[in-house]
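Let me begin by handing over the structure; questions about it come next.
Missing here: one protein chain of the complex. Every other protein chain is in place.
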Amino acid sequence: MDPLRIISMLVVAAGAFFLLVGSVGIIRLPDFYARTHATSKSDTLGLMLVLAGLAIYEGFDLNSVKLLLVLVFVVLTNPVGAHALALAAQKFGLRPTFAGEPRDAGAAELVDAVAANQEEEEEEEEEEEEGS
Amino acid sequence: MGREFVYVAVILTIIIIIPFYRVVKGPTLFDRLLGVGAIGTKTLVLICLVGFVYGRIDMFIDITLAYAVLNFIGNIAIAKYFIHPRADSEGSP
Partner (left out) sequence: MHWEFELVILVFLLAAAIVALRSKDLLAAVVTLSVYSFMAALICAVMGAVDVGFTEAVVGAGITGVLFIVAIYQTERKSVD
């Protein structure tokens, strides 16, 4: 096992650790906006480390150039995707959960608001049927 | 050739299942989308590792590239759907 392989194994293991951190972050964090941090940051870092470790393992080759290409692409687009989601959620009316509130308080409000909105529409449809 | 990556790949397969809990449980649709994004990123890494375990990396690397692009496009397509909803859409999350 020459040193190059050992280094790449360590880097890949570190990457896997950060992917685990990202997954735990998605489950444990209290609110949607907090969870976007988990996916956009620690997942990207985990992926970077794993791909860098594989590129080191591959040595100087066309494949390692492709690996680095994937790495650069994901590093650029992953945060943008998470940001687009957060913007869509914010525009949709999802209120972030503030300190001291139970988990996902904002989401609960949004779900109730939409359920209420749903019932109003059903009542309007019924009135139209009675009217017509 | 890349035999020692099998252990990391097996661990990663288990790590993929954790965001699926968020996809199932997520109160709003946005949490589910986040879970899918996370699963997509991890699938990306898993395919690369499997490629190394099998030793034929040059085929698997193309799938990884396609996956990276598709995951991003899918994410943006759904997010855009929510930013400009139709005027009369009831828009339940």
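As written, the chains take the letters A and B, and residue 1 is the first residue of each chain.
By definition in this document, contacts are C-beta pairs under 8 Å (C-beta built on N, C-alpha and C of every residue); 3 or more make two chains touch, one makes a residue touch a chain.
Remember, it's a predicted structure, so these values are computed and weren't measured experimentally.
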| item | value |
| --- | --- |
| Which displayed chains the unshown chain touches | B |
| Absent-chain interface as seen on chain B, which is shown | 6, 9-10, 13-14, 16-17, 20, 23-24, 29, 32-33, 35-36, 39-40, 43, 46-47, 50, 53-54, 59-60, 62-63, 66-67, 70-71, 73-74, 77-78, 81, 86, 89-93 |
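In this text, only the chains that are shown with their structure count from here on.
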| item | value |
| --- | --- |
| CA centroid of chain A to CA centroid of chain B, Å | 9 |
| Of all residues in chain A, those that touch chain B in their complex | 5, 9, 12-13, 15-16, 19-20, 22-24, 26-27, 32, 35-36, 38-39, 43-44, 46-47, 50-51, 54, 57-58, 62-63, 66-67, 69-70, 73-74, 77-78, 80-82, 84-85, 87-89, 91-92, 94, 104, 107-108, 110-111, 114-115, 117-118, 121 |
| Chain B residues touching chain A - in the complex, by the definition given at the top | 2, 4-5, 8, 11-12, 15, 18-19, 21-22, 27-28, 30-31, 33-35, 37-38, 41-42, 44-45, 48-49, 52, 57-58, 61-62, 64-65, 68-69, 71-72, 75-76, 79-83, 90-93 |
